[in-house]
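Remarks on the structure that follows.
Only a single protein chain was left out; the remaining protein chains are all shown in position.
And now, chain A:
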Amino acid sequence: MSLAVEDVSASLGGKQVLHNVSFTVPDGHFGVLVGPNGSGKSTLLRTVFRAARPSGGRVLVDGEDVWLSTARDAGRRTGVLLQEQHSGFEFTVEETVAQGRTAHLGRFDRLTKQDDEIVAEVCERTGLAAFADRRLAELSGGERQRVFLARALAQRPRLLVLDEPTNHLDIRHQLDLLELIRDLGITVVAALHGLDMAAAYADAVVVLDAGRVVASGPPAEVLTGDLVSEVFEVECTVDVVAGLPRFGFRPRAGASPGRGR
């Protein structure tokens, strides 16, 4: 399933945070948004999973405008994994994963045998089967994020939207989660903070700065020292190690901490 963002603009509290953003993620590809805080990554993703309506432009999933379909239709196609969540900890793992079936249910909100099988299969695949009856409050951050991924997978999505899903995870859990996602082979659009991770997993990166696309393409070509230095306002050097770019950062000469943009 392909994603096409066409000329999307959006405002938050009266301030325009996206200016005519366009990019595409072809079927089965892993697309990554990078950019400094406030560059509009989250807002852009929210226009994709129908949480924030764009003020202009279109978001097409397989050629269909997501804002012309219903929330329910979107929930059957698109799974979402957000950064650390703070609510829903009173549910059990199994209940949480079953929430992923919400958009698939019939009139009386009953889970069918097929729904149960999908929940069980997803728990198995994400290594959660043994946790099924535990409450989320009892789990570690890494385990919880795996539960939320399982919930997104229970939607049987053909597009997965990730908003900095690894933010609060240690390195092993970051890698575990991203490996699991890449191995699914479905279309992914993700905002990631770590440039090393972005470079390692992305088929293509889209660099956002102040709500505009400043570059896009394969990570090794796009994420140059000059571009990263400019966009993130730091001194950045790039070494290529085993075919992947590695980033080294220093504060910009003469910059004082807390200097605003």
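Assume a residue touches a chain if its C-beta (ideal position, glycine included) is under 8 Å from a C-beta of that chain, and two chains touch if they have at least 3 such contacts; residues count from 1.
Heads up, the rule we're going with is that contacts and distances are computed from a predicted model.
Taken from the listed names "Sulfurtransferase", "histidine kinase", "Iron complex transport system permease protein" or "Glutamine--fructose-6-phosphate aminotransferase [isomerizing]", the protein name that UniProt assigns to the chain not shown is "Iron complex transport system permease protein". In the complete assembly, the contact with the undisplayed chain comes from A:A74, out of A:M1, A:V61, A:A74 or A:L169. For chain A, the list of residues touching the undisplayed chain reads 46, 49-51, 70-76, 78-82, 85-92, 95, 99-100, 102-103, 105, 107-109, 135, 137, 151-152, 155, 161.
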